[in-house]
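Structure first, then comments.
Here the complex is missing a single protein chain, while all its other protein chains stay put.
All chains are identified by letter, namely A and B, in their written order; residue positions are counted from 1 within each chain.
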Amino acid sequence: MKSEKLIFEKSQNNRKGVLPPEEQSFLTSPEKIFSQGLLRKHKLPLPCLSELDVIRHYTRLSQLNFSVDTHFYPLGSCTMKYNPKISEELSMLEEFKNIHPYQQEEDIQGILELMFNLEKILCEITGMHRFCLQPSAGAHGELTGMLIIGKYHRLKKHKKTKVLVPDSSHGTNPASASMCGYKVIEIKSNSEGLVDIDELNREMDDEVACLMLTNPNTLGLFEEKILDIKDIVHKKGGLLYYDGANLNALLGICKIRDMGFDVIHMNLHKTFSTPHGGGGPGAGPVGVTEELVEFLPVPLVEKNHNHFILNYKLKNSIGRVRSFYANIPVLVKAYSYILRLGKEGLKRVALYSVLNANYIREKLKSYYNVASPKPCMHEVVFSAIKQKQQGVSALDIAKKLIDEGIHPPTIYFPLIVQEALMIEPTETENKETLDYFIEIMIKIAKEAETSPENFKNYPKNTPVSRLDETQAARNPILKWQSPPLGD
Amino acid sequence: MPYIPHTPEDIQHMLTTIGVNSPEELFNAIPDSIRLKEDLKLPQGLSEYEVFSKVKQIATKNNSLNNFISFLGAGCYNHFVPIAVKHIITRSEFYTAYTPYQPEASQGTLQAIFEYQTFICLLTGIDVTCASLYEGASSLAEAILMAYRIRSRPKILLPANLHPEYKQTIYTYLENLEFLQIIEIPYTEEGTINLDILKKEIDSDTCSVIVSLPNFFGIIEDLNTVSKICKDNSSIFIVSCNPIALSIFKPPAEFGADIVCGDGQVLGQGLFLGGFTFGFLATRTQYVRKMPGRIVGETTDKKGKKGFVLTLQAREQHIRRQKATSNICSNQSLNVIACATYLSLLGPEGFKKIGLLSTNAAHFLYEKLHGIKGLKFPFTGNFFNEFAITLPYNVNEICSKLREKKILAGVPIEKFFPQLKNTLLVATTELTSRRDIEYFVSSLNEVLR
Partner (left out) sequence: MSTDNLLFTKTHEWVKMENNSAIIGITDYAQHHLGDVVFIELPQIGNSIKQFESFGTIESTKAASDLYAPLSGEIIEANTKLQENPGLINNDPYGEGWIIKIKITDKEETKNLLGPEEYESFLKEENQ
């Protein structure tokens, strides 16, 4: 596959693209309406292309990507499961596409019903009392959660200045807490990779607003002492926040509320299989206990007899975290997925995602160091420390996997594992794919022993290889610059 | 088992390999007291056909704009989107890919985002932009936080004529940050920011001044003067804009904007209840390290071939954690690929036409409405594709009557601005035809008689 020139480099003066429908009859020139000082002096610097130019360009670009539909994509923590096409189809229905956010409630009963139904389902799955569907990503949900917790404490006149996070936490956790003005304290994990209870006891005090936890954690391990953790935090007046990134392992197995969490977010683009889109859009609905409902962002969707309404009247709402309502198509896709799976299908997601990860763990544990002696849940973390000593890093292993047509697992996360390889196969991968992956990983381990010097040359089968990230950061080129004009 | 490919033989083999008798045994770490003993109280799974029927049935309870002539705007506009955009973003190599952390496996996404970054810089005239934020309101909130990182002063001057939902979002984002103070600058008869009060309020404690272009009332602000007031005070000048306006207006960078942000819904996204969009945030080169969001940069590989990577990642949460410029991780990547495709398809001529036709339709409608007795125009300032009208009596009643004639007359704004009773925001785009306008005017005339 060859690289593509930039779209701007394909421009030809006066080539026409697609024009909007036009009516000349009342067209006035902008100079008659606006002052000269306001108007653009020079021609719009956009490229001139035909429709075929554009289609061919972006189609060819797409072919340079690895994606779930084309490659095994075991990125830990991302849950790269298959994205059902029925979800795509339903999210693009005209009736969902052509509705304006300020149409009256009477005209948008369909989408309101969907949002209401989805909220009820999320409550049932997690045990939380209510959900707000507004946050547009997991991190957005975390920020929302922190704001809710902040307002709760403020109204109760608690002086809370700190948030606790495990050192294995995803970077968005401390970043979200920090955006809310909290000081972040990291709790060290113990040798098994779980929250160190003694450390937690030491750090937990009256000034801690909350503890943010992912469960299973980022090593793919279930925090067995979660009920003790809950007690420690609640005793000192803190709240417990759940990062739902790893919910895939718990669907139908246990409820988040039962573990003692007060505020949670879910990642619809992970657990509920809405596609990742190359980095987004996602959705991060926030769920709370009954006591905290009054703090949720507005509006919520309520049902009045058979009519759905938007409720803006939450007593102590934190306000809004975005304009309008939510990333709508993502909600439609999640809802469709849940309908398709039903209660038994959701539970199977947990059972088989965990089965797949443990199968990989079992088959590779004699070649790569497992990060924890404990069996994993839906993802397994290895350390390539043995290979690193032979001169082959986790990065090198990733590059070789690309050559073998497999998207690499997450590397160098969690930060507490050296040369981390985080593998999350998901439940939608079949045994042949897993076996192929295992076979390749074993082949790599062996090659690392016999010929580590080979790895610096991988990948060989891609249009570009080992891009210079240092240069990119030292001398950033962040857009195309048109060559200087002749005149 | 939908989407789970395991055969009974597969399962048995895997269980044997692992050394357990059932997948349930793999959950023994979970305390028994919280293990669910019953199924979730949800229905059984439906077949694909049944799912389609059910969701389609729910969808048909929406009364889409297909059934109306719409003049609804207020931050979300019904623009023409070339059909080819959909065909690019429904390519699964784009939509089922992840964030391009492994560049060799993601040159498609990376280059498309690089091209998008270029488009935004071309439109706004400013140096650098990120790979997107969620939408316009949170982008403005991020811009304000970014301005504080550049100039740590406590005051933020916000215009009262800013989109109310943007305002609310900013108050929410800043609620916990006690060291920041928001001061609202009222608007004038023109509908523009009160420059006298702005001059009075701005001082050495002012971090940033925000202006939206057009503002919530559709009116165009005097960017030159606001810019000068900012510069004289070394405050950061933030412009939140509708990028369609940039098809004919001078880029905000030429007015001295330090940060330009806004909502990308109008750039090829469609309506979706305002929920399929992206936020853009662009700034000057010297502030790039304070900017939130992912950034794609150009570089070369070990053989000297040009390629693209995520760069300046040390600003972001996965490296910087609590000291990151923002907590943002997932963004609106697919939407910006749609944007790049949209602008490529339209080209300079198509994009300019969209801006021209949108504003022309609005000015034509404005003229025609002046012929209607009893109608008032609360603001005197010049506007882009939207303006306010005040109706002589209950706006809901009038809109209801117009709705019976299949006209969605506009967005009532009394709920946001109680002093603007019976006032509607009326918007047009290039899809508003002369016939639509004449029908609206004659219908309104009829209703008001």
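As a working rule, a residue touches a chain if its C-beta (ideal position, glycine included) is under 8 Å from a C-beta of that chain, and two chains touch if they have at least 3 such contacts.
These numbers were taken from a predicted model, which means no experiment stands behind them.
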Which of A:F222, A:Y412 or A:F437 contacts the chain that the document leaves out: A:Y412
Per the touch definition above, residue among B:I83, B:I183 or B:I319 touching the missing chain: B:I319
Given A:H158, A:K303, A:K365 or A:R474, the one touching the chain that is not displayed: A:R474
Contacts of subunit A with the absent chain, listed as residue ranges: 412, 469-470, 472-474
On subunit B, residues whose C-beta touches the chain left out of the figure: 289, 311, 313-315, 319-320, 323
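Assume only the chains that are shown with their structure count from here on.
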Centre-of-Cα separation between subunit B and subunit A, whole angstrom: 19
